[in-house]
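For chain A:
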Amino acid sequence: MVETPGSCSGSGNEHENDARIGVFICHCGGNISDVVDVKRVADEIGKLRGVVLSTTQMFVCSDPGQGLIEQKIKELGLNRVIVAACSPTLHQLTFRRTVARAGLNQFLFEHINVREQVSWVSEDKELATQKATRLIRAAVGRVQHLMPLDKRRIAIHPTALVIGGGIAGLVAARDLAQRGMKVTLVEKRPFLGGRVAQLNTLFPTGEDAREALNKVIEDVVNHPLVTVHTNAQILDSEGVVGDFRTRIRIEPRGANEHLSYRGNAIAACPEQTINEFDFGLSQRKAIYMAYPGCYPPIPAIDWHTCTKCGKCVWAVGGKGIDLTEQPREITLHSGVIVLATGSDPYEPLYGEYGYGIFPRVITLPQLIRLLDPQGPTGGQLPRNGGGPTRIAFIHCVGARQIEGVNQRQPDGKVKDYCARTCCTAALHTALEIKQQHPEAVIANFYQDIRTYGRGHEAYYERASESGIVFVRYDPHHRPMVEKDPKGDSAFVVKSHDLLTGGLDVEMPADLVVLATGVVPHDISELVGMYHCAVGSDSFLLEVHPKLRPVELAVSGVFLAGCCQGPMDVTEACAAASAAASKAAALIAQGQVEMDPFIAKVDEELCTGCQTCLTVCPYDAITREETRGIAVVSEARCTGCGTCVATCPSNAIQQFGFNDAQVLAEVKALLQGAALG
Partner candidate 1 sequence: MTSPHVKTNEGYRRISIDPVTRLEGHGKIDIFLDKDGEVADCYFQVPELRGFEKFCEGRPVEELPRITSRICGVCPEAHMMASAKACDAVYKINLPLTAKLLRELQYNIFFVADHTTHFYALAGPDFVMGPTSDPATRNLIGVVRKVGLEVGGKVIKCRQWGHEAAAIFGGKPVNPINAIPGGMSKPITSEERARLDEIVAFMVEFAKFTLKLFHDVVLSNSQYLDLILNGPFRHETYSMGLVDDKNRVNFYDGKVRVVDPEGRELCKYAPADYTKVVAERVEPWTYLKFPYLKQVGWKGLVDGKDSGVYRATPQARLNAADGMNSPEAQAAYEEYFETLTGDRSGKKPVHHTLAIHWARLVELLNAAERAQELLRHPEITHPENYRVLPTEVPSEGVGIVEAPRGTLTHHYVTDEKGIVKKVNLIVGTTNNHAAICMSIKKAAQGLIHKGVEVTEGLLNMIEMAFRAYDPCYGCATHSLPGQMPLRVTIHDAEGAVIAELKR
Partner candidate 2 sequence: MSEKTDKAGGNGKLKIGMYWAASCGGCDISLLEIGPHILELIEVADVVLWPCAADFKYQDVVNYPDQFIDVCFFNGGVRNSEQEEIARLLRRKSKTLIAYGACATDGGIPALANTKTVEGIFAASYHDCPSLDNPAHVEPQPITQSEYGELEIPRFYPQVLRLSDVVEVDYQIPGCPPQAERVWEAILALVGGQLPARNSAVKVACFDKSVCDECPREKRKVKIKEFKRPHEAMAEAGWCLLEQGFICMGPATRSGCGALCVKANLPCRGCYGPSGEVQDQGAAMIGALGSILDASTEERAREMIDHIVDPVGTFYRFTMASSDLKGRR
């Protein structure tokens, strides 16, 4: 029997009397039984009404342990099972399967935590034993009110929508396609490639970043199952796992595949604007290519800059450019969504280490562009007259900031997290410079060096060997960049050096490089659209950092790459592949299974006071105008239960956590307390 609407009421105790409860208490080796007198607990619990079996096991999770549960369910006709063992986060699923194998509805099982929350944290054995008894007694009270539940199942539309055409999005799309899934890839900008395209070489292999990137791009764009939309903006999205409908707006590219003389067209354009690809170190035309060999290999027109003067059209003889092209809107149907919206380098505040004031105070990403042979300066660094270039790297800019020490960001927070990639990146770049300019004088002002990845530590060692200087500052007293009063260098960087017991050091520098952190790309509108959980660091928040690292709480939506937090290319690709395989697995199932702990409105009791409508974080509650009552969308509801506590008529109940069940727990826990 399965719960039906309304049966999830506050007083659903119709099972109370025919409950046949089996209680299995785990020794967990000695983990539990060394502190909790499990035998005594078992005896105490055995006396309770409805309990037909109360026993202990060395390891309930072991095969014999699970076997015993199955056997007893059949043998004694148990219709409720309680396991008191470790934390449900570890074995709840295990035991649900166990009881299911024995033909009992898996939600007639209750998992009680007497290890992490009793034996491991208690010293007094007597009191610990009493506590364990109370907790299991509460479970006995609770399970009497449990009712069989079915997982919810929803059919999945066999297409994946990948949002973001950076390395993570590309890898996710590729992996999905290679598993035979239809994929639609949507990129906001006119060209694919994202941040990786702005790098030169990748650590630790040192291979060419754009070559590596292009391999993936080719795999993707040439795959028959993949459709790519560039210049595409997400307008809105509705629906739920299995059946998302996402409306996108595709901006006109201006140029098309019939354009043969790209160079002429670009050369003919009279309009110039800042080139974001070079982080503002260079200019580009209104009609432009992101970088040589970018994809699509067709120029795009930046309509904010373009005046539609027509010079480009004239320059190419009117073939392949259409200034009158209109944007179009299409709706994409997909069963799952992979968010690969990526990140941006931290933009230092005006005046932070002189940034914005002195042109020679630049960020690491800018430096990397400068070192690109095809970059703004053809790979040339600013020179110090005849002498060797003196470069100061300052680490942890916009990373690991400290409340009270660092200036607050516009969002009122400080960037207190480690950006993870900048240590290795800075050293990697510093070494590249050393190779081209052995005479260069390079110093790193850092608080900690975190070259944590495989092969990354080697950069640190090689840097030290190759004479790169390290100055360790105390995060509470960050270095200072000042104009050189004597004028024989551009700046002096002042700091104290913990490595030399806090000596003050001054370094003349021609170039100051800020190893900047990483911030999530601004996707606030998507966050609203998909009801993403966002962490205090503003990156998207996964369901569980360890057990479900690439899933959002909203089922059917997955996380790939830096939208979730700072990652290097290796990690971003790994995450993307993980997200892809999760998404693919979901599609392959053909349907989703979801926990049944959703909210349900008792139509008899609902008044239509509408208090709940503004409460649901997932807009799962709507008002049915005809009857003037609230209804919960099964598919949208994620089972937080907030509306249950909100409803002033107790007309909303949550399966698995209804008032009767939780109140029974409270009262059972407090049995005897009434006597003081």
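The working rule: a contact is a pair of C-beta atoms (placed from the backbone, for glycine too) under 8 Å apart; a residue touches a chain by one contact, two chains touch by 3 or more; residues count from 1.
On the choice of candidates, all candidates are chains of the complex that A comes from, given by their letters.
Everything numeric in this text was worked out from a predicted model, so none of it was measured.
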Discussion item. If you apply the contact cut-off given up top, which option from 1 or 2 ends up touching chain A in the complex?
Written reply: 2
Response to the item:
Listed in rising order, chain A residues that touch candidate 2 in their complex are 9-11, 602, 604-615, 642, 645-651, 659
